[in-house]
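Of the protein chains in this complex, one is absent; all others appear in place.
By letter and in written order, the chains are A, B and C; residue numbering begins at 1 in each of them.
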Amino acid sequence: MPKTARARKNRQERTSGHGRSLDRARLLDLYYYLMLNRLVEERLSALYRQGKIQGGLYSSKGQEGISVGSAYALAPQDVLAPMIRNLGSMLVRGVRPVELFLQYMQKEGSPCKGRDTSLHFGGIDRGFVPPISHLGTLIPVMAGVALAGRMQGKDLVALTYIGDGATSTGDFHEGLGIASVNRLPLVVLIENNRWAYSTPVAAQSCLVDLADKARAYGVPQGVADGNDVLAVYEATSRAVNLARAGKGPVLLECKTMRMRGHSEHDDAWYVPEEEHRFWEKRDPIQIYEKHLLKTSVATSSDLKKIEQRCLSEIEKDLSAAESAPFPRPESCVEDVYAPASDDSEDEPAQPRRLARRS
Amino acid sequence: MPKTARARKNRQERTSGHGRSLDRARLLDLYYYLMLNRLVEERLSALYRQGKIQGGLYSSKGQEGISVGSAYALAPQDVLAPMIRNLGSMLVRGVRPVELFLQYMQKEGSPCKGRDTSLHFGGIDRGFVPPISHLGTLIPVMAGVALAGRMQGKDLVALTYIGDGATSTGDFHEGLGIASVNRLPLVVLIENNRWAYSTPVAAQSCLVDLADKARAYGVPQGVADGNDVLAVYEATSRAVNLARAGKGPVLLECKTMRMRGHSEHDDAWYVPEEEHRFWEKRDPIQIYEKHLLKTSVATSSDLKKIEQRCLSEIEKDLSAAESAPFPRPESCVEDVYAPASDDSEDEPAQPRRLARRS
Amino acid sequence: MAEAVTYLEAIRQGLSEEMERDERVFMLGEDIGVYGGAFKVTKGFLERFGKDRVIDTPIAESGIVGAAIGASLMGMRPVAEMQFIDFISCAFNMITNFAAKSRWRYGAGVPLVIRGPSGGGVRGGPFHSQNPEMYYVHTPGLKVVAPGTTRDAKGLIKAAIRDEDPVIYLEHKYLYRLPRIKEVLPEEDYLVPIGKAALKREGKDLSLITYGAMLLHCLDAAEALDKEGVSAEVLDLRTLLPLDADAIEATAKKTGKVLVVHEDTRTGGIAGEITALINERAFEYLDGPVLRVTSPDAPVPYSAPLEDYFLPNAAKVIEAARRLAAY
Partner (left out) sequence: MAEAVTYLEAIRQGLSEEMERDERVFMLGEDIGVYGGAFKVTKGFLERFGKDRVIDTPIAESGIVGAAIGASLMGMRPVAEMQFIDFISCAFNMITNFAAKSRWRYGAGVPLVIRGPSGGGVRGGPFHSQNPEMYYVHTPGLKVVAPGTTRDAKGLIKAAIRDEDPVIYLEHKYLYRLPRIKEVLPEEDYLVPIGKAALKREGKDLSLITYGAMLLHCLDAAEALDKEGVSAEVLDLRTLLPLDADAIEATAKKTGKVLVVHEDTRTGGIAGEITALINERAFEYLDGPVLRVTSPDAPVPYSAPLEDYFLPNAAKVIEAARRLAAY
């Protein structure tokens, strides 16, 4: 059958990136987002240590190439659902550091008014759907986004991420099942960072490549080097194109390593030193820096300038966030329901047509 | 990796049964159970039409070979969890027609005291675990049975069934995930009867062989002709042996066809006539009859005798059930909890050791 | 002139009128398309609205509700059917954590409807007779409706589809084709507002507060009590979340004696919440304790004599009402 055939075709293909399709400006753009991702998170953990941030703080150190490379491969109309380690994806989609600082410092002006934690904010209007903590739930939800996009005649692709561990959830299976029989334009990117909290992937699944889970649905799959931002960009572009062409859903596994603990409180003592050392040498930012210099797309001073720009943006945004007020206490009980005025009784019975893109 | 290798090995193998391993007595035993399964169900639908049975009544017509052949492949210590179309499995495990009549006629003496419906009765003491209506739930539960059996040093295998439709449930995925990383002695038999209520398997999954779902877990799989009781017996024996040898869980797909509606009220108008006609020629009982005659294991009068025996057993059991009283109304609120005497307060604090089979 | 229709037909009319009116409305569920649904509620919809708007899904309730949530976030108005409402338990997490909390969390409303056949009385046994309302009534961000009449069934499904928040719509399968409750429905497009109870019978001695299939039994009981000289008022909640606290307060203050009747099991049932509201708002007006007639704390049994014993009925309501009246 064609689908399985296609799955086989895509099966072994390991992508290594060259970025031929990207001009200099965009190549440097990628570097900017990688660096901003890294530096914002470093600042967030500093704030955590200072006690200015409470609760869970999840680092994507070592995985920035996946967030940035994949989000960069999307078209403007596409919808992205980040997980808690996809701060970089949100930056690419236009989130500014100030929002992240406000959010983590639980301030009034934060995107979710101080109500929810970490990266749990956003909205379709900005091109993304935020997660809830319950892992796996985004797969069916993004299948629904893809379904609606098709009904509305938008030719959008829905992209979401899932950890190696979360591929064990029932929702992963139910979501891919529904997406596969409806051939929905959905790309599910498995961020295999070898660990689910303290649980190694071998205790999570008997598979070597989690991308093989695609074989249960007869859908295309791919495997990419998650520490090579260009490889991720290209693999995602291919997956997105397949999905847009009605050959989806597509399962793309990006192999990487979680370089810090599960969250700030966790020093990851359970991770073997050799494993950590091995991956330290494969830092996605250093790898990409070398590539930019080797291909003389940029000089080290170009790159320093970008780093400086990130740092100053962070300073500016952080002080803005620090001086921002906390939310009104009583505001926490607002917005549980739509304001009565929006309610059915008042809605006119006029026929509603779908707004289709011409 | 070995597991995937094994999965590949088992992958294409289509079993066709010869029953060489079975002596005459056991071959006729199989015929008896097939016939009893068919005739009990025919009687149940007659009772339904007479209004003596209310609620759901699910026929396994055309699928008897799967229930009987698979249950017959188990060792006494193995645990079986039937689904609602596995009446034949329960007969093989010792359930008598009278219990089924009492159960469906909601009588006092019914195995579940008239509280629950259809085949929702049984117990570990009798070697099986009954389902709840919520599809998929038996997969994790039977994984737990297999896990406990291993802890207790029993070398048992847990076998359960799941429909083509129910393989879409999240519990199917979560159960196989836990079973696979723990290498549990579990056999999951997918009873692919081409339909889930009115939904054809093509609307349920993009796969040609649902056994391919094993590839998502790196576990062995097999495919067998579900209308050939000996093929089912042999495929199940192989799967059970693999599982017992610690190479499980095993996913075994048996291809068949649901020859009646989803339940008695459904005339299955949505099933194409040709499809129905094609499968009518493949009735598992007729196929097996031919085999027994051709191999001169039995004469047609031998088989007639067996059929007569089934009919008289059914008559006897049915009249017993019909004359049985209905349950005491107030009994429906009993047994929600264990009697207080069993409760913690009274339980001695003596150390408890696991009863292991020597 | 128009003829009387069944409760089930009223739901079907409401659904199809909203699909006609609003292209954003679509349906998804198991066997709802080709087959028209296990109870035939969506019979003919596939032919009428096409397979893009009447979607047969795999067996995956959490996936179905998740997909409905995603489509809703995109501006659609999904209506998800649970083949039996008992299976909504498989989507519990999606409903209570994703759908219910999105608006509060970051301002994204999730208008969608989850509907399905609930309740007992048809020998369905423990997994085809459930009344899951309280699991959702206890979840802020959701709305829960449970019509007890044909007119309300249509008006509430239309209101639910137009609502800006997620609504659990509980249709009682015992009422689906009950001849007794057939009604001639208004010609025009009408809604029954969510959050408003309805006084289905005026009385002065005591109040029966109920909903769903129990409404019939309460009306029968009120009729019988009347002959005994006890004038019972019957308040049909219709919406369980948000509760119409004003209507509950009003009837409690009027009669001073309240009996809550629900088919759902007793402990943690909605009678408790209503009793608390009355305590807070009308304590001084009470001439007797707020009593309740409910199913006992057990699963719903299959066998006829058991289920008949298990479910509340007019006789049980009358008996309790007499005790209360005599108080």
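Assume a residue touches a chain if its C-beta (ideal position, glycine included) is under 8 Å from a C-beta of that chain, and two chains touch if they have at least 3 such contacts.
This one's a predicted model, so the numbers in the text were calculated from it and none came from an experiment.
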Practice prompt. Counting contacts across the entire complex, name the shown chains the missing chain touches.
Written response: A, B, C
Practice prompt. Among A:R96, A:H134 or A:R244, single out the residue that touches the unshown chain.
Written response: A:H134
Fill in: Contact partner of the left-out chain, one of B:L22, B:M142 or B:I306
B:M142
Discussion item. Given that one chain is not shown, which residue among C:V113, C:L243 or C:A321 touches it?
Written reply: C:L243
Worksheet item: Of the listed residues C:V230, C:I270 or C:I318, which contacts the missing chain in the full complex?
Response: C:I270
Worksheet entry | Hidden partner chain, residues of chain A it touches | 54-56, 106-107, 110, 113-117, 120, 132-136, 165-166, 168-170, 196-199, 203-205, 270, 326-333, 336
Fill in: Footprint left on chain B by the chain that the document does not show
79, 111-112, 115-116, 120-124, 129-130, 132, 134, 137, 139-149, 151-152, 158, 170-171, 173-175, 177-178, 181-182, 335-338, 342-345, 347, 349-354
Worksheet entry | On chain C, residues whose C-beta touches the chain left out of the figure | 86, 89-90, 92-93, 96-97, 100-101, 104-105, 126-127, 134-135, 137-138, 140-141, 241, 243, 265, 267-276, 279-280, 283, 288-292, 297-299
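Note that in this section only the chains that are shown with their structure count from here on.
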Worksheet item: Counting C-beta pairs in contact, which chain pair ranks first?
Response: A-C
Item to complete: Averaging each chain's C-alpha atoms to get its centre, pick out the one most distant from chain B.
Response: A
Response to the item:
In whole angstrom, the CA-centroid distance of chain B from chain C equals 37
Item to complete: Could you grab the centroid distance between chain A and chain C? Build each centroid from C-alpha atoms only and quote it in angstrom.
Response: 40
Worksheet entry | Numbers and ranges of chain A residues touching at least 2 other chains | 170-171, 173-174, 177, 181
Worksheet item: For chain C, which residues are shared contacts with two or more other chains?
Response: 58, 60, 62-63
